[in-house]
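Missing here: one protein chain of the complex. Every other protein chain is in place.
Here is subunit A:
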Amino acid sequence: MSNPAMQLIGLKKTIRNKPIIKGLDFNIYPGEVFGFLGPNGAGKTTTIRMMVGLMKITEGDVLIEGKSIKTDFKEAIKHVGAIVENPEMYPFMTGRKNLEHYARMIPGISKERINEVIALVGLEKPINEKVGRYSLGMRQRLGIAQALLHKPSILILDEPTNGLDPSGIREIRRYIRDLAEQENVAVIVSSHLLSEIELMCDRIGIIKNGEIIAINSVNDTMEQTELNDVYIELDNVQIGKQQLEQQFDKEVRMEKDNIILSAKKDEIPQIIKSLVSENINIYGVYVKRSSLEDKFLELIGDNTIE
């Protein structure tokens, strides 16, 4: 793998003698979307604030393209585009004026680049309206636009789909995937919603009470671990149940026109084949709860804020 875009080395934060972040160690690589998952209060935003230098690091360091955010702030931060918490902009200025404001803070951003990012996030129409009149979704897009202005190699988005409607969420997801795949940007996305992270991330780090308790590759999880509650809708539930119990040695439950069992992802095609061979008609296959979600809940347990 290539050099990491960002490295967290024993990152700790203590506020008034209370450890908030208890030592995070992980790398984020160019071209990957890293999901930073954890319940509210687990320390996601505190970690992000340390990554971008808004908060002092108590112990450890964050290296961005090899440069320390502590000792080499300017060189480190110029590779980063970020939204921290809500995408807050100056409400009394237009979207364009807001972007021009941030563009002035970094040398070498042309008018064309500003237009380019406006087009990228699809804000051409309302860009000359005051941000105070924007919906949360529009502000979220403007937030992404300002983060992309200087073509950063690392993009940090804190809860980027907050307040977006489903089509907005899908679009953001697409931008994020495109940025990672086409521009080789390392994207860090934080969320407390697993379903969201699962759909756009390559790897997921789960944080709880200031500690990383697991780092999983999304695809690994999908293929190797058990998917609980695979629903298969059939015309003949009884025969289907018998067939699968004999052939796969699985516990199969019935519910109306469905049989329910747990299986690994790569077992599902075999299960379907065996049902088809018995001339059973299949109307649908659904996975009700992914194992990742179970795993997540299991790992998180009760997130008590210490």
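Heads up, the rule we're going with is that contacts are C-beta pairs under 8 Å (C-beta built on N, C-alpha and C of every residue); 3 or more make two chains touch, one makes a residue touch a chain; residues count from 1.
Quick note on the criterion: contacts and distances are computed from a predicted model.
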Record lookup, UniProt, unshown chain, options "2-oxoisovalerate dehydrogenase subunit alpha", "Branched-chain amino acid transport protein", "ABC transporter permease" or "Ferritin-like protein" -> protein name "ABC transporter permease"
Checked against the full complex, the residue among A:Ala42, A:Val84 or A:Ile212 that touches the missing chain is A:Val84
By the document's definition of touch, the residue of A:Tyr29, A:Phe73 or A:Tyr231 touching the omitted chain is A:Phe73
Even though one chain is not shown, subunit A touches it at residues 45, 49, 52-56, 73-75, 77-78, 80, 82-86, 88-93, 97, 101-102, 104-107, 146
